[in-house]
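The complex is shown incomplete by one protein chain, all other protein chains being positioned as in the whole.
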Amino acid sequence: MIEKRLRTQSLFFWLLRGAATLNGVALAIIVYFIVSRGWSAISWEFLTQPPKDSMTAGGILPCIVGTMALCLTTILVALPIGVASAIYLNEYAEQGKLVRLIRLGINNLAGVPSIVFGLFGLAFFCIVLKMGVSIVAGGLTLGIMTLPVIIGASEEALKAVPQPYREASLAMGATKWQTIWKVVLPVAFPGIITGSILGLSRAAGETAPIMYTGAVFFTPDLPTSIFDEVMALPYHIYVLATAGTEIEATRHLQYGTALVLIALVFGMNLAAIIMRSKMRKKLRI
Amino acid sequence: MRRFVKLLVVLVVAVQLLAFQAVAGELVIKGSTTVLPIAQKAAEAYMAENPDVKISLSGGGSGNGIKAIIDGTAQIGNASRFIKQKEVNLAGTKGVYPVPFRIALDAIVPVVHPKNSVTDLSMAQLKDIYLGKIRDWKVVGGTPGRIVVISRDSSSGTFGVWKDMVMLKDRVVPSALTVPSNGGIVQAVAKTPGAIGYVGLGYLSAEIKAVKVNGVTGTEETTLNGAFPISRGLFMFTQGWPKGDTMSFISFILSKKGQMLVKEAGSIPVFDL
Partner (left out) sequence: MKRQQIDKTVQSGFLLIALFSITALSLIVLFLFAEGVPILEHVTLKEFVFGQYWYPTDEPADFGIFPLILGSICVTLLSGIISIPLGVMTAIYLAQIAPVRVAEIVKPIVELMASMPSVVIGFFGMVVVAPFIQQLFNIPVGLNMFNASLMLAFMAVPTICSISEDAIFSVPTALEEASLALGATHFETIVRVIVPASLSGICTAVILGLSRAIGETMVVLMAAGGAAMIPRSIFDPVRPLPASIAAEMAEAPFKSEHYHALFAIGIVLFVFTFLFNLVADYISYRFRQVGEASL
């Protein structure tokens, strides 16, 4: 009897192990294809030159710069607002209807489909605010999309600050604001940054929100103002793979661009993951 | 913490400064994916000659190109069809006069998988295939097998021409796969043994097989002499009569050098070179 039960158990556990392994295998397969087929496209020229010959040769520099410009705008929008929102929720707010409303807003904002952000950005930033297709319109759209991630991460970081720190500061006569600014934020800072990097890496890889707000098919010169349109890595993959003029001939460039994009995104993620695990170890001591 | 805030302030100021820098000679071109290869080749050559002019190019389709001219979000709108009455009306209400330039000719050629034995289809057969009435290749003389109908998104100019000339305004069957571009059709047809699609002449390649229409092969010659039944003009629209960089870019495309690029891009020049 007990043997049978243990056999069921071991069968079930192997099933669980299988499921966990399957995730890793799926990730490995995708990464393998992108790396093995994209590797040959990567060269110094690929990373530092604009595309040429109808984007069938040359590099992807404008896309890299464009994605970075969009990310920079995103973080300039989302970080201050996100951190301030988290400070309010965690340090000032008392449980009540207002807080529940704010949280509902954040939760639902997190659930809004990316293409709906794109529609909103198009209607509001590009048309009503007359920004046109530009870095600033795309960055604002991505910024709003990233906001919930940054609020969540910042809140978690603020929660991790031990309560006695605040009490000690207040007991010494500091005001609440002084306590937050001088005591709480510096301690929470690494956690906030880690979470923000994670949020930013999501923004860097998004395509749908910038399709109609920030990115264009081809503009080989680098942007000179935040009202310029840009090329962006994710959108570049999409257009090369679906709307390009020589889809098969540029296959290696598509893989190459995808490789650069996942290297960027994974790099940011790994940095954040490593930072976080170091922080946790520090906290344990 | 303070250092971080300082950094943030510096960044904001830097971005602001950048914003006020005036940009010299910017040319925004939008529209049809069919015109895209021509526009791209021309833009590259033009920018090589005029390094101070900055050109940005987006696809999106003919409707998008004409819309951009009317909205003033682009200087040049590419279209693989002529402007529609509805669009003329819209432009009128906004006080805009779109000016068309016919920069190239193009033939739309039905294509199938290279292993398909069918070589010739009549206009009526093409229509029935796209209506979903003919579903098997054996009906049109091929080896038996389901026909996979591949079409373009409903707002593309190529689709519009196909609908007007082949479908005679009837509807393409809903089960047709839709892909966003000519290149997408090439790719889908090349990978799907039972597929049929249609692309601009410039997109023909070894991966796909062009089918004769009413016994006529789609080429530059048959298009110019009118024997090939599915052809059209490719246009660039401007807002009013073009000036400055827009004018010189249009003149460049209509020059002998520009028309050579048209030919290189796989379309048909508007005059004999």
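Per-chain numbering from 1; labels A and B assigned in written order.
Everything below uses one rule, namely that contacts are C-beta pairs under 8 Å (C-beta built on N, C-alpha and C of every residue); 3 or more make two chains touch, one makes a residue touch a chain.
Since we're looking at a predicted model, the values are computed, not measured.
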Among A:C63, A:M131, A:L147 or A:I193, residue touching the chain not depicted: A:L147
From B:V96, B:V139 or B:L177, residue that would touch the chain that is not displayed: B:L177
Touching residues (missing chain, whole complex) on chain A: 5-6, 8-9, 12-13, 15-17, 19-20, 22-24, 26-27, 30, 33-34, 80-81, 84-85, 87-89, 91-93, 101-102, 104-109, 111-120, 122-124, 127, 144, 147-148, 151, 175-177, 198, 201-202, 204-208, 211-212, 234-235, 237-238, 241-242, 251, 254, 258, 261-262, 265-266, 268-270, 273, 277
Missing-chain contacts mapped onto chain B: 58-64, 66-67, 70-71, 86-87, 90, 146, 148, 153-156, 160, 171, 174-180, 188, 191-195
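In this section, only the chains that are shown with their structure count from here on.
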Computed distance of Cα centres, chain B from chain A, in Å: 34
Interfacial residue positions of chain A with respect to chain B in the complex: 52-55, 72-73, 76, 79-80, 132-133, 136, 181, 185-186, 189, 216-221, 224-229, 239, 242-248
Touch list for chain B against partner chain A, complex: 1, 4, 8, 11-12, 15, 18-21, 23, 28, 33, 36-37, 40-41, 43-44, 47, 54-59, 73, 179-184, 186-187, 190, 202-203, 205, 207, 265
